[in-house]
Every structure is written in structure tokens, then in C-alpha cells.
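Heads up: the structure comes next, in C-alpha cells.
All protein chains of the complex are present and in place, except for one that has been dropped.
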Amino acid sequence: MKLDTDAKIVWCPGCGNYSILKAFKNAVGELPQTVKPEKMVVVSGVGCHGKIANYINLSSFHGIHGRVPSLMAGIKLANAELTVVGFSGDGDTFNEGLVHLMHAAKKNINATLIVHNNKVYGLTTGQASATSPRGFRGKSTPEGNPEDPFNTVALMLVAGATFVARAFPGDIKHLTEIIKQAIMHKGFSFIDVLQPCVTFNNTWDYYRKSVYKIEETPSTLDEAIKLAYSSTPTKIPIGIFYKKDKQTFEELVRVEETGIGVEKVLELME
Amino acid sequence: MKLDTDAKIVWCPGCGNYSILKAFKNAVGELPQTVKPEKMVVVSGVGCHGKIANYINLSSFHGIHGRVPSLMAGIKLANAELTVVGFSGDGDTFNEGLVHLMHAAKKNINATLIVHNNKVYGLTTGQASATSPRGFRGKSTPEGNPEDPFNTVALMLVAGATFVARAFPGDIKHLTEIIKQAIMHKGFSFIDVLQPCVTFNNTWDYYRKSVYKIEETPSTLDEAIKLAYSSTPTKIPIGIFYKKDKQTFEELVRVEETGIGVEKVLELME
Amino acid sequence: MDFSFIISGMAGDGIKSTSMVAGKMFSRLGYYVFIDNEYQSLIRGGHNFSIVRVSDKKIWGHRRRSELLIALQDYTISPHNEYVDRVIFDSSGFDYPEGEGIPMTAFAKEVGAPTGFRNAAAIGALCYMYGVDIGNLNKIYKDAFGDKAEKDILLAEKGYKYASENLKQMEKVQRAGNPKPILDGNQASGLGAVKAGLKDYYAYPMTPASSLLHFLASMKRKLGVTVVQPENEISVAIMAIGSAFIGRRAMIGTSGGGFALMHEAISLAGMAEMPILCLESQRGAPSTGLPTYNAQEDLKFVLHAGHGEFPRIVASPGDTEDAYYLGGELLNLSWKYQSPAILLTDRYLSENLATCDIDVDRVTEEPLPLYSGDNSDYRRYSMTESGVSPLAFPPDAMVNATGNEHDEYGFTIDTEKESTEMYAKRMRKEEGIREDVKKMDAVRVFGNGTNVLFTWGSTTGVAVEAASEIGDIKVVQIRYLSPFPDWEIEKLEIDKAVTVECNYTGQLRSLLKEHGRINSKLIGNWGGRQFSIEQLAEKLKEAFE
Partner (left out) sequence: MDFSFIISGMAGDGIKSTSMVAGKMFSRLGYYVFIDNEYQSLIRGGHNFSIVRVSDKKIWGHRRRSELLIALQDYTISPHNEYVDRVIFDSSGFDYPEGEGIPMTAFAKEVGAPTGFRNAAAIGALCYMYGVDIGNLNKIYKDAFGDKAEKDILLAEKGYKYASENLKQMEKVQRAGNPKPILDGNQASGLGAVKAGLKDYYAYPMTPASSLLHFLASMKRKLGVTVVQPENEISVAIMAIGSAFIGRRAMIGTSGGGFALMHEAISLAGMAEMPILCLESQRGAPSTGLPTYNAQEDLKFVLHAGHGEFPRIVASPGDTEDAYYLGGELLNLSWKYQSPAILLTDRYLSENLATCDIDVDRVTEEPLPLYSGDNSDYRRYSMTESGVSPLAFPPDAMVNATGNEHDEYGFTIDTEKESTEMYAKRMRKEEGIREDVKKMDAVRVFGNGTNVLFTWGSTTGVAVEAASEIGDIKVVQIRYLSPFPDWEIEKLEIDKAVTVECNYTGQLRSLLKEHGRINSKLIGNWGGRQFSIEQLAEKLKEAFE
């Protein structure tokens, strides 16, 4: 199946998004036969990342800013057989719609969320987001961002996500592998992608120097959280932080019965 | 200063909210002279807890569901000298408006949030909230809540709150002390109050048997998180989990300059 | 036969369930019953009351005048005193010399039941007073509570016996027909939607929409509906859009404050052409307002929900049957035209109980405009004359939906010509909707003449009864508010026009001015209460003088 579309890609040359797109397409190609591309649905938010829906030849919903997790949840509740992969931005996910992200993780919706975490609002031309470093000079923080960034992996661990990973587009093979595993995971899987934004927050060199691969996925939540907090500017772990089996929300709440009919129900109300 | 109002209290007899109200009034009475009641502002959400604004003879804003942290932030940004205390519900805080809570903690707004965590939607007559235990039978979950509750203390620790505590209204003295310390803390202070709801989730006996006091506040975030996760149904720690000094958001962003005047600015734009 | 009685007490006394049992006593005998439940936004204490009205003819609203008050708390007597003939009270709770006491609390103690059960004794007494066989009452308890009904039954019998020894009977009530279902407007709307194929219901609790959430949750397996309470209203609306994208009929419910949070999603539904049906039940506003009281203040707010232009379908039911039909009609229209639809109702209709004669099969699940072409070249937004693009859903076809302006395939565009055309395609759907609504009951007309009283929502029922008391008034309920049925308005011969609605500014009146060039007099009310029939009759007399 051809995964490219005819849409012209309009990301800046050198943007980390190209590698995310590439890795995702690779991953889809390498997935086991059980995961059929026809049964995949891509959901994206609004931001530079959001355009990705136009570049992948799969069913997709290019939704609105901040609501990717809710759209994924609705789709999974409507048809639990679909493989749903969301793409969202850091502003999208950790600012505008953080509440949805936290609850999708809590519910353990069986879907994958890939966050294009460029630590800046790209499409709106460079404001600080919830993951921008303290001191970041953006258009709304010309004197420097006064806030510390969220520890996104720790947030997801505490929220209850059952698959939590981080990856770097500079290593497409590794990113591909993580995406594959996330999609194969049954439950809510979250990938924090350290995406360089060449225009507003060019972190290629910085990450190239500082990322290292997690050797073994921690076996307890406690250790996973510790690992999440072990990041330093010169040592940033990428890989899978945590993975756990748990019943999915859809399995628990979907009503499969067809019902007894309105006529009969009305009789019960006499 | 008389802290009671003429408003008739309409909580159910036996509700944990009475003790929270009592403890808060005690705390205000015991605060050092530097904290003047005239300079205090109470903010509340919508829910049973929200009515508390009517029962305290201080300036107050009985706002809307889920937005207490944002209202507190606006008030502090407008006048950093005010002592702002928010009261909110678990549905309020961890469902409807979780994004605001997380960001208020992240920003380190210098204000106190007291969550009446009765683990149920009280005022809307008994639905599961984000802190309801799995299996909880409420009006929207007659077959039992399919979700695990959030670990509220861990959430706040990871979000960046600089004062995180839990208390139980069954021990008014302890609760009073915690409220006092939270108010005195410079930065965002959060108190998770294990409030029994006699009508929809009566936990008096359960908590009476299971809470125990934290002996020493952990000195690192890591230990604090561990303590947050140490809770079991028979051993629930109450007290201060974490406390840290950090510059407040207001200090960092308020512009104190009066400006050069519009006329001059227009000249700069020629 | 047409009489009312009131049951009053505090929150926690079970006024609502008591009045429901009392109502069923009569509805099962074939009577029409209407129950107005008034309560405050608190869980224990305060003053709640229900007015139970019983008649052998179809009834639509409450009368303030009642023949009987059953008071469980002393302070709940005086607000009703001037409207009632007799007062029955719990004589082991307090004393009220002018009333007739029943030692309800003492009875509860005697049978070892908590005080909260004592209302069963009152119902037992009522049963005697109206000459109803106590066996009927006991069966109601059994049907409702099964084995747990034992104490209620014991208490009812005690009340019955006590009344038979101490209280004067009222006019006796005979069987008048077959049992009738008794339900609230929200439940009716939900059932109508289920009949039209509803599969997913998403809602965040909010009075007065919550009764639908509770009803569907409790009946989900009997109705075949998945019921989910997401984290907030934004998620509610977006999840429903997710369902719609996959082809599952979804519905959501809320009140004004929650609906305010859904505007962005409504606009997305407009652009992405996703059908969603939202029940918006009005309560006293603005903001938290009067959360448990009636209002009709959100009409214009709802008509213009969501930024930008797109077809919005809005209708408001006038009574419980109507709530059922509109639940079905709107879900079908929403899907046929792939546009958001709003069922705008109000506290009075949403929560009050009424017996009803629903023609269940008047609602059917209408077929969708399905795509039948080659799945490998499916265009979600194919350009058509009607504006309606044939539907397919994943995984049957590759479907691309979006909130951005787009080409036929659903990919983002921003060129002037293509944007202009796609926008017009969406707007053209309004013509089809209009033609369809022309074939439906866009308005309902009651009575004759050239004195015309315009209504919408639950005020309709009260107005019909009030008008019929006065005579010579034609009541016109505007059922569809968008598209606005100007074609019906044009047909009317009007001498004097009056609009009645529960708001301050006269929102329907202003629509009539815009669309129908009708200048009408306004009878408004904005204190959280629906007019009683007597009250409105008075006002109509003045207005049409």
C-alpha cells in the first residue's frame, strides 16, 4: 500500500517532522499482518504537526487544537477494531488540551499518541509552550519564559499511561521501532518525540549530543519515574520508560447488546 | 474579625465540609498578624464545596465549575499582595479543569488550593469523578466505575507544585495546621482533603481507620513521589508530602513600570 | 376530573420519588398525570415540592391550586397555604393545628425503617383518600424496589389504615383506562433518538440534562447504547464527533454552561460535516444562575452556536411526546445533512414527569445518503448540487475529515476559488433541510382565531391549557427554530399577536420580528419558574384585551 499522498509537504526544510513522518510510514510497513492499514485511522491536532494527516494515505481526521486524545477516544469507542494513531503538538497536548491527554491515559484508551514535542508553538510563529525551557525567548516571552517545563514522561506515568516512551527523529530506526511497539501495545501508548524545529527552536545538535538509549525498560512505575527524572541537559534517555498490561476502556464500557426495543422499555415505565 | 456569615449552611448533616470550614476559620484566626483577613480572598468552584464562599466572611468569588486555579491566578496577577485561598471539588479540579490545576502548579502561583476530595460529584447527586475508586457505583456508572482514580498528590508533585499536602477532616487540628502552613507557604500550595460525603460516598469510618500522619516531610521530590505511591487501602499518609522554595510567577511577570505613554509609543512606530 | 395535590418537604425527604409513586397510582389506572418537581441546588434540607396533577383528559402543565398538601416539614406549609384546601402532615415530626396529622415518623419507627421511609405512610393515606385499592400501590413498590419494597409496603398499609380511621375521603377514583407510561422529557428525547438508531451517548453531568445520562446509563443494555461520562463537556462533544466519523449515531446532553464549552466542537462538526445531536436543557442563567430552575434564555445563543457559518438544525419540543418525536427527527436530520442538530429544551419539560401516548413508530431510523461508488476513490466532501456528499466510513473506505477548509478528498486548501465553492456546498444543505422541515410539523397550531399566541418549548403546554380556558386564542408553537418556519408564519391571519416565553428580552419575539415581520407583545418571566396555568391565563386575558 502506498502511504504517500499527492499533497505538497509544507514543513520547513530540515524540520524534525519529516523524520517522524518517515518513521511512521516505515513502522506501518513493518507492522505484522494483523494490523491492516485499511483499519488504521490517523488523528492530528492543529499546529505544524497537524498537517501530517495530509501526508499519509490512510483514513484521517485533522481535528482541532488540543483535542486529539478525545477524538481518538470517540473513534475507539465507536469501533474498537480500528488502530488509531494520534499526532499532536506540545502546545496542543500539554497546554490547550492537557486535561484530555491525562484522562485518555487514565482511561487506558487503546490508541497511540505521538507528540511532536518541539518545545515551541511552531505554526503560530514561535511562542513558548508548556515544554519550553525556562528562559526561552519567544514572541510572547521576549524577556524569557518564566516557567519551568513539564516533565512530560513523568506526567504520563502518573496519569496512568500503560506505554510511555521517548524518541528522537535523529535516529529514525529507533523511532520506527518505538512507534511499532506503541501501536502493538494494547492500551494507551504515548511517545514523546524530541522534534527539532529548525525555525524557532533548533535542537538538532543539542539532542544529537545528549540523547542516549535506555538499555532496559524499567519494570516498576517507581523506577520509571526515577528514570524520567534522571534527564539532564547532557544526558536525555530515549526509549521505552514503562509498559504494562491492563484492560482497555473500550473493552470495559462498550455495550454490545442490541437492546429490547423502545416499545418494551416504555412498558417498563408504566 | 467575625468569620461567620448569615447564610444558612445547606450541606448535609455530617458532611465533611463542615470540618473543612471549621479548620479554615481556625487557621485564619491563628495566622500571624502579617496575614490580614481584609487582604484575603476566597475563591470557590461549583459543587457542594463551592457554597463555602457563602459561609466565610471574607472577600470571595464563587466562580464556575473547574476554573478555580485560573481565577486565583488572575487575582494574584492583579494584586500580588492578596492572600488567595481556593476551595474546589474533585470533579471541579481533576475532571473539568485539570489543565488549569496543572498549569497553576507549574507556574507556581502564590496561592493555596484546598480540594474537597469526596471522590464523587456531590451536588449533581452522585456520579463518579476522576478520584472515585474503580468499581464505584454512581448514577452514570451503575455497573461500577471502569477507571482507576488519579493519584492526586503524585500529579501535583509532577506538575511542579511547591507545597503538596493531604489532610483528613476527621482531624480538625491537623487540617488546621496544614491549612496554616499552606497559606504561609510562598508559592503554589495544594491540599488534598479526604472529605467524606455522607450521602454519596461515606468514607468517615474508612479513613478513620486508615489515615496516618507523615512523620517527616520528605526532602526530595523523589521521596515525596514514593510516599505518594505508598498509599494502601489500610494505610493512607496525611500531612505534608513536599515543600520547596521557588520564585513565584507573579514576581516574575508583573510589569511594575507605568510606561512612557501612548503618544511616545506611537512616535516609535513612525 | 382534574385535581392536584402537593407533596413538600426538604431535600433528602424523597419528595421526587414519593410523588412519582403517587403519580403511578393514578397513571396505572389510566389517568393522565403531570408532576412538576421543584427543588433547590442542595442535597439535604431546603424546600422541595412536587405538584401532582391528575386528570382524565390530556394535561400539559401544572396548576398552582391544589386540593391537598402533604407536608413532611413544618416550614414547607406556609409557601403553599394559600393554594391548598387541606393539609396532611407528619404529626410525629411537628404540629400544625389547622392540618390533619398522620404519625408518619412513628410508623416508620414501628416497622423498623429509617425516617426516610415515612413518606410511604403518606402515600398509603393518599391511596385510601382517593379510594384506590392498596394492592395497586403495593405493586408499584414491588415493581420499583423488588424485595426491598417490604418496609414501604408495611408503611403504606399503616398509612392507609390510619387514614381510613381518621381522615375524610376525597372524590373516589375509578379505573379509567390502560396504564400509561410516565416519563420526563429528557427520557422521551433519549428514547426517540434510540428509535432513530442512537448508539453512543456522551455526557458530563449537568442539571437539568442529567436525567438523560442517568436514564440511559441505567438502561444501557436494554437500549443497546454505550454510555460514557468523559472528563468535561469539550471532550463530550469531541468524542461524539469521533463516533460520527465512524458512522455511529451519537448524542450528547448538557445545559447552557456546558453547551458554552462545546461551541468550538459544534463549529468543527459544521466544517467537517459531522452529525451530532445535542440536547441542551435550559436553566436559569447567565452562568451558574439558578441551576435547578426553569428558563428559556438560551435560544439565540444556541441558534448561533459555533463560530462561522454552517447549517445548524435547532428545534424545541412542547411536551413529552414531542420530545420523543424530536429526539428521533433531529437525529435523522442531523445524519441526513451531516450537520449538528440541537434539541433545545428546558428544565420544566426535561425533569417534569408526564404520562404520555407516544406513537413509537412515528420515529424510524432513516437511511443514510450512503456512498456506493468505488471505495478506492472515495471523496468525503464530494461536490454535489444538494451539498450532501454521500457517506462512507472507515474501515470501508479511506476517509479524510478535517476542520480546515478542504478539497473534495478532505485535504487542506486555502485558494480562493476552491474555498468559496466548498463553503457554498456546505451552505447549500440548508435548502434541503428547509424543504424537509416543510414536510414536518415545523409549527404546531392549537385552537382557532386571529388572536395568536406564539410559544416555544415547555411553555407551549401551559399556554394551550391557559388559552383554552379563555377561548378565542390560537396557540402557535414554533417547533423548528432553525430553519425558522417563515412559510408557516406567513400563512397565519393575525389580528393581535402575543409571545410568551421564560426570558426577559423576548428572544422568540425577536425572531418573529426578523423572519415574520410580526410585532408581538411579550409575556415574559425570568425568575426561574414556569407559569402556572392560572397565572398565564390571567396574563393572557390582559394581553389580548
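As written, the chain order gives the labels A, B and C, with residue 1 at the start of each chain.
What we mean here is this: a contact is a pair of C-beta atoms (placed from the backbone, for glycine too) under 8 Å apart; a residue touches a chain by one contact, two chains touch by 3 or more.
Note that the structure is predicted; figures quoted are calculated from it, not measured.
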Next item on the list: Identify the visible chains that the left-out chain touches across the whole complex.
Entry: A, B, C
Next item on the list: Could you tell me which of A:11, A:24 or A:163 touches the chain that is not displayed?
Entry: A:11
Notebook entry, point to check: If the hidden chain were put back, which of C:17, C:174, C:287 or C:450 would touch it?
Noted result: C:287
Note to self: Out of A:36, A:139 or A:213, which residue would touch the omitted chain in the full complex?
What the structure shows: A:139
Check: Which residue among C:23, C:208, C:275 or C:306 touches the omitted chain?
Finding: C:306
Margin query: Using the touch definition from the top, which of A:121, A:190 or A:249 touches the missing chain?
Written below: A:121
Check: Of the residues in subunit C, which ones touch the absent chain?
Finding: 40-41, 234, 255-257, 259-261, 263-264, 266-268, 270-272, 282, 284-293, 295, 297-298, 300-301, 303-310, 402-405, 414, 416-417, 419-420, 423-424, 427, 503-505, 510, 513-514, 517, 525-529
Next item on the list: Pick out the residues on subunit B that sit against the missing chain.
Entry: 5, 7, 36, 38-39, 41, 46, 51, 53-54, 57-64, 67, 70-79, 81-82, 99-100, 102-103, 253-255, 257-260, 262-270
Margin query: Considering the whole complex, not just the chains shown, which residues of subunit A touch the missing one?
Written below: 10-13, 46, 48, 51, 64-66, 95-98, 121-125, 127-128, 130, 139-142, 199
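Here, only the chains that are shown with their structure count from here on.
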Notebook entry, point to check: Which chain pair shows the largest tally of C-beta contacts?
Noted result: A-C
Checklist line | Distance between chain centroids, defined by C-alpha means - subunit B, subunit C (Å) | finding: 36
Margin query: Measuring centre to centre with CA averages, how many angstrom lie between subunit A and subunit B?
Written below: 30
Item checked: For subunit B, residues contacting two or more additional chains -> 95-98, 130
Next item on the list: Mark out which residues of subunit C touch at least two other chains, giving numbers and ranges.
Entry: 227, 231-232
